[in-house]
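Below: the structure, in structure tokens.
Every protein chain except one is present and positioned as in the full complex.
Up next, subunit A:
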Amino acid sequence: MFKKKLALYFEVYKRVTTCVVFAVAVYTAVFWGVGVSFSPWIFWQVILIAAITSLGSVFLSDEGNISKRRAWAESIAYFAYVNVSVMVLGYFFGWYYFNWPMVISMEVIISAIYVTVSFLSYCSDCRTADKLNEGLKKYQRDHEK
């Protein structure tokens, strides 16, 4: 159980880190300009934010028989958790100041990363489902003889 949760965590963590690096590259180019210099801590900040935001995926229910409403509620709660984590940590790391363009951009980026990671996970699950369906057909052919 723990191993499976850990595997899921690292699967999400890989995707989140990739997206956060990409988002930081775009965000800094737009808001901080070409000539800006960064502290080496930026990499640790990215690693920390990706680690904290990925943690939420571990707490999503894995039970089979939860309702669609609860599944959606969990997704919304996870999104809120990601939002709060990034906004609070981002503020302390000095990634943005309280002005509307920056706050809105942060929100757009957080949403874009959340949607991208969810989409990538869904695509991966679709590939798994295809394999399972193929395996299932073969299994049923072999076992219904």
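FYI, a residue touches a chain if its C-beta (ideal position, glycine included) is under 8 Å from a C-beta of that chain, and two chains touch if they have at least 3 such contacts; residues count from 1.
We take it that contacts and distances are computed from a predicted model.
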| item | value |
| --- | --- |
| Per UniProt record, name of the chain withheld from view ["LytR-AlgR family response regulator", "ABC transporter permease", "Spermidine/putrescine import ATP-binding protein PotA" or "Cell shape-determining protein MreC"] | "LytR-AlgR family response regulator" |
| Which of A:V30, A:A51 or A:C126 contacts the chain that the document leaves out | A:C126 |
| For subunit A, the residues touching the chain missing from this view | 1, 4, 8, 60-66, 68, 71-72, 74-75, 121-122, 125-126, 128-129, 131-133, 135-136, 138-140, 143-144 |
